[in-house]
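Inspection log for the structure reproduced underneath, given as structure tokens.
Of the protein chains in this complex, one is absent; all others appear in place.
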Amino acid sequence: MEDVVIRTLEKVTLRDPILVEGLPGVGNVGKLAADYLREQLPAKPLATIYSKFFPPQVYVGEDGIIRLVSNDLYYWKAPTSGPHDLLVLGGDYQGISPEGQYEITERVLDYCSGLGVHEVYTLAGFAQGRVVEQPRVLGAATVAAHVEALKRYGVVFSRNDPGGGLIGASGLFLGLGRLFGMEGACLMGETSGYFVDPRSAEAVLKVLGRVLGIEIDFTALEAKAKEIDRIAQKIHEAEQRTGEPTPTPGSTPREDLGYIG
Amino acid sequence: MEDVVIRTLEKVTLRDPILVEGLPGVGNVGKLAADYLREQLPAKPLATIYSKFFPPQVYVGEDGIIRLVSNDLYYWKAPTSGPHDLLVLGGDYQGISPEGQYEITERVLDYCSGLGVHEVYTLAGFAQGRVVEQPRVLGAATVAAHVEALKRYGVVFSRNDPGGGLIGASGLFLGLGRLFGMEGACLMGETSGYFVDPRSAEAVLKVLGRVLGIEIDFTALEAKAKEIDRIAQKIHEAEQRTGEPTPTPGSTPREDLGYIG
Amino acid sequence: MEDVVIRTLEKVTLRDPILVEGLPGVGNVGKLAADYLREQLPAKPLATIYSKFFPPQVYVGEDGIIRLVSNDLYYWKAPTSGPHDLLVLGGDYQGISPEGQYEITERVLDYCSGLGVHEVYTLAGFAQGRVVEQPRVLGAATVAAHVEALKRYGVVFSRNDPGGGLIGASGLFLGLGRLFGMEGACLMGETSGYFVDPRSAEAVLKVLGRVLGIEIDFTALEAKAKEIDRIAQKIHEAEQRTGEPTPTPGSTPREDLGYIG
Partner (left out) sequence: MEDVVIRTLEKVTLRDPILVEGLPGVGNVGKLAADYLREQLPAKPLATIYSKFFPPQVYVGEDGIIRLVSNDLYYWKAPTSGPHDLLVLGGDYQGISPEGQYEITERVLDYCSGLGVHEVYTLAGFAQGRVVEQPRVLGAATVAAHVEALKRYGVVFSRNDPGGGLIGASGLFLGLGRLFGMEGACLMGETSGYFVDPRSAEAVLKVLGRVLGIEIDFTALEAKAKEIDRIAQKIHEAEQRTGEPTPTPGSTPREDLGYIG
């Protein structure tokens, strides 16, 4: 079996497309943002990516229909006034081994390069280990021009964060992307790291929308954020009653919140 | 060495064959069911599957003869009135790494595709974490038509189960099978998850027999179920005497029961 | 890099050669036996086997010279009266992953097949978890004819041992060997499993010598066995004084004894 299998669902010709990546990770910020962007545009299915570096798993829908775990590429054609069509990459998992991460990223980049991609934005969460009321968006980029451009949109470039660099798809799509002649940046929404964080995803998408010149309606994402707030509040109250402590830095994510996505 | 080595034992031409898969897993339900089906038909050896993704192990028979661990494909020719011949896949192990699961499944599907397979049934156990007196058979399928058909045979399609999807061969043969143009379903017998469960295997096989229009004599399987009951009862009594608790959800399987197969 | 690199040191033509394998394992019985056989024959270096499935390690000799870890194949030309030349395989490690075990074994078998090997004997230890005064030699074979032949040399074929089969090179050389048209047997010397066991190696070699019609002088091996006895006795006495228990089944091997080889 090929390490990575990409099934094209529709043949399309795109105009100088930009790739936006958002896969599961810290606070699921990247995945929430990419999925929401795709729904709002709306973007259409372009290709399905299977790999032996994903878990050997199928999901079962409420209708009883199974679906093999995958990453998925969607496309959006910009109105005639816009200079760039978009590709949005989302999915169920990142590769589950280091080699797998490299293999999958390299194959998807190669595929996107064939579609004409020269620019990549990766979306991710940045775990602060504490509740973040007003998430900032941290940045990292492949070239100084992107750093300067993103600063103008309020993106924070910190001397110290992220200290250990970026691990996983959000870093690799940029690092390997350069070998394909692509430039780009990672937008990291601050998040506690304890649960799925739509508010951080919104902060990230607001920057991305401005960068790409795209209007995004955030009503549904804000509703989801409020739902998470409500659940977090209930848990907090229950803990107050039982005397169990609220989450502190370094504690593990809450399963009950972690699966709201 | 090739990742997966398939040795054909007999060249056969099959009439629109259906593949039935049952490998070791939860409660060994799938393996028990597939092995029993193979013996009852009876099916004949068609091919042996070796792989570096199985453990580096040989079994030694009571006669002192060794045998390399494998998966094994059997065939059964339906009477002239029947529309479908059968292929039954059993074996000692599933692939022991995620990549191995993908590689083995893909190669076996490719081989079965060459034999004309367009339909797959995978057999498995579904761990309930509690003793199940009357195991139901849960289902998941690749297309709505199969869901509807199976409901008529009493298969339960639950909104919530299995919540995390199917992990391992039973899911992968369906998920990857679609890439080979195959449709099918997974039949999951409810089981405690604590020990090998012939009763659950019987429930699964009863559905499969109806689906395939095959008469199966369950006498021997019921005898095995009673033997397990007797051993479980003895253990329970011993625990009552010693005050050690009976199995509860989440506890590990009993080794002493686990090897009765 | 190739998965397995075999460097031929000398081009030889062998007369119907038999392969004897003995790599590190339980009680180091197989390795001790194969190394001793090689020295006594004496056998000459034929090929060095390197692999990325061994640890990334070099050994440093007392002269300060490094040597990359390897497996090593030696040959011995039988006197003109003898029907079979011999190949003896020893080495520093077995492959450190399941895939690696398969890959290395398959490549070495392929190489040996090219040298004309049709028969294989693998040497190993069988851990009894208790001190064994008079180690028996247990057997497992690829065909009934070998079972019968070995019984005549006092090899024990037990209904129950080894219950879980053979794991590692000693099983794999036989199991995969069949795919190369080779037949053979595994000779397992009983051993405690707590330390390196030259006495068990001697028991195994005595059988092998009879099977192959080769005279072996055991003086040096018996001296080594006595040295191990002496050390074991000292440890036992020290424990008697300190009240620390002597080894019992299931305890870990003694490092101090484990490295005497």
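So that you can tell them apart, the chains are marked A, B and C in the order they are listed, and the count of residues begins at 1 in each.
Convention: a contact is a pair of C-beta atoms (placed from the backbone, for glycine too) under 8 Å apart; a residue touches a chain by one contact, two chains touch by 3 or more.
What you see is a predicted model, and the numbers here were worked out from it, not measured in a lab.
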Among shown chains, those touching the left-out chain: A, C
Selected residue (touches chain absent from view) among A:174, A:187 or A:221: A:174
Contacting the left-out chain in the complete assembly, out of A:44, A:107 or A:210: A:107
Per the touch definition above, residue among C:10, C:62, C:133 or C:215 touching the missing chain: C:62
Contact partner of the left-out chain, one of A:14, A:46, A:140 or A:208: A:140
Touch list for chain A against the chain that is not drawn: 95, 98-99, 101-103, 105-107, 139-144, 147, 157, 159, 162, 164-169, 171-172, 174-176, 178-179, 186
Chain C, residues in touch with the chain not shown (by the definition above): 1, 5, 7, 50-60, 62-69, 96, 100
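Keep in mind that, in the parts below, only the chains that are shown with their structure count from here on.
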Any chain in contact with chain B as well as chain C: none
Identity of the chain that, by mean CA position, is farthest from chain A: C
Same or different contact residues where chain B meets its copy chain A, judged by the half mark: different
Length of the line joining the C-alpha centres of chain A and chain B, rounded to whole Å: 38
Rounded Å distance between chain A and chain C, as computed from the means of their C-alpha atoms: 53
Residues of chain B touching at least two other chains: none
